[in-house]
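With one protein chain held back, the other chains of the complex are shown just where they sit.
Labels A, B and C are assigned to the chains in the order they are written; within every chain, residues are numbered from 1.
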Amino acid sequence: MELRELAIKKLEERGVKLTDIADITHELQGRYLEGITCDECLDMVNQVLDKREVIHTILTGIAIDEVAEKELIEKEICDLIRADNGLYGMDEILALGITNLFGSIALTNFGYVDKNKPGIIGKVDREGKEHIRCHTFLDDIIGAIAASAAARLAHNKEDIKEAL
Amino acid sequence: MELRELAIKKLEERGVKLTDIADITHELQGRYLEGITCDECLDMVNQVLDKREVIHTILTGIAIDEVAEKELIEKEICDLIRADNGLYGMDEILALGITNLFGSIALTNFGYVDKNKPGIIGKVDREGKEHIRCHTFLDDIIGAIAASAAARLAHNKEDIKEAL
Amino acid sequence: MELRELAIKKLEERGVKLTDIADITHELQGRYLEGITCDECLDMVNQVLDKREVIHTILTGIAIDEVAEKELIEKEICDLIRADNGLYGMDEILALGITNLFGSIALTNFGYVDKNKPGIIGKVDREGKEHIRCHTFLDDIIGAIAASAAARLAHNKEDIKEAL
Partner (left out) sequence: MELRELAIKKLEERGVKLTDIADITHELQGRYLEGITCDECLDMVNQVLDKREVIHTILTGIAIDEVAEKELIEKEICDLIRADNGLYGMDEILALGITNLFGSIALTNFGYVDKNKPGIIGKVDREGKEHIRCHTFLDDIIGAIAASAAARLAHNKEDIKEAL
């Protein structure tokens, strides 16, 4: 799917590498699963990106951030999106479209990183809050991918245990 | 909330009156609840619009439709949104952000109108499919509001019954 | 996973064969995708059952139906579950835990069959409504599996088209 390549390119343009996302997955699951490597986490991030709806969310979310940044939409809506107020809610809704696909652990993981903002999520959130760029949707999308990759890792480890 | 007025104005600009939405609510609940009037349905639609996240969904969804229509975003993403393919999924995800607030009946009602496309939903969907305008998000938002108003009506009627 | 075998056995004990579920999937997707066979639909149903959370939902939902049927829980809660009132909501919530895993088409498909009650869903629903057995959770679980299998089919067909 060539849209997948475009989604990864857009993430990079906005300052996010897949390894940055894998680092958050590692932090999330490291305490539960011993001996997890960053490479395994990156592998899971890549598997999350295999889902069509995940790619669509990345492309749509970044598109909204960009039109708000360039002020291509009506001022009131632009202000609403750029303020990144916790009550806006649309950024979390799109992100939940990702985590839903990976079960309830993905969802609770997402709630956790959404509050704690580890690694690249904190960096992106600060850039947005300082109005350098508009990252209202981006930080939630990163959090949702990292949280989903962590959930997939937990399910895979359990599958291996059950098969033994 | 002045954003509420803006949301109603944007709906009208895109060809949708609140009474059109109330008509779908009437069709949805008419068969279960006897003697429901169009005025009661309109009242429920207005109550759905009292929720902050519903207003944000209307404003955000129509903003995406408009930037896609005017081709203000990258061609690939623009094409993705305008095609309104059933596998795109983002339009349903935003709409579910509305129905979730009104419980599980809202959600099953939404699934139903999303397939059947009664009244204004069908009209808007056809305009979009014929590429006259881009209504990828609009039809799902209308469906979600009508479905949520129907759910609220069902809950209210039950409250009255229990209180007797 | 041996719990998978148990889930299939429990479905059969309650009167539901996987081929009955596949028939609903066929009815749902037949009109969109030409030349779909019942075997392909059954294959998709089996893939839906590969997810751990789907198995857990079947086992949990049927367990609740059974304790309500045998009146092993407090009368008020038992009555609440056995009445199968549309406002109860818990049956749809559990079912949505299944459809969420398969994206937004699964969800709108579910809303549709929840209203139309085709094939085995209608049969099970009637048995429940006539208080022969308690099937409050079962009919929604069947609907969710059939709807998810239909969504998976749609995604797979698109993958093949894109790969050509």
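The rule is simple: a residue touches a chain if its C-beta (ideal position, glycine included) is under 8 Å from a C-beta of that chain, and two chains touch if they have at least 3 such contacts.
These figures come from a predicted structure and were not determined experimentally.
Peer 1: Taking the full complex into account, find the residue in A:Ala7, A:Leu107 or A:Val124 that is in contact with the omitted chain.
Peer 2: Only one of A:Ala7, A:Leu107 or A:Val124 touches the chain omitted from view, namely A:Leu107.
Peer 1: Of the listed residues B:Gly61, B:Gly89, B:Gly103 or B:Gly143, which contacts the missing chain in the full complex?
Peer 2: B:Gly103
Peer 1: Determine and list the chain C residues touching the chain excluded from the picture.
Peer 2: Its contact residues with the unshown chain are 3, 6, 52-53, 56-57, 59-60, 63-64, 66-67, 72-74, 76-77, 80-81, 87-90, 93-94, 96-97.
Peer 1: Touching the hidden chain in the full complex, which residues of chain A are there? Just list them.
Peer 2: 32, 86-87, 89, 92-93, 96, 103-105, 107-112, 114-115, 154-155, 158
Peer 1: In the complete complex, the non-displayed chain touches which residues of chain B?
Peer 2: The missing chain touches chain B at positions 1, 51-53, 97, 100-104, 155, 158, 162.
One rule holds in what follows: only the chains that are shown with their structure count from here on.
Peer 1: Need the CA-centroid distance for the pair chain B / chain C, whole Å please.
Peer 2: 26
Peer 1: From the C-alpha centre of chain A to that of chain C, how far is it in Å?
Peer 2: 30
Peer 1: Would you mind listing the residues of chain B that make contact with two or more other chains?
Peer 2: Correct list: 87, 89, 93, 96.
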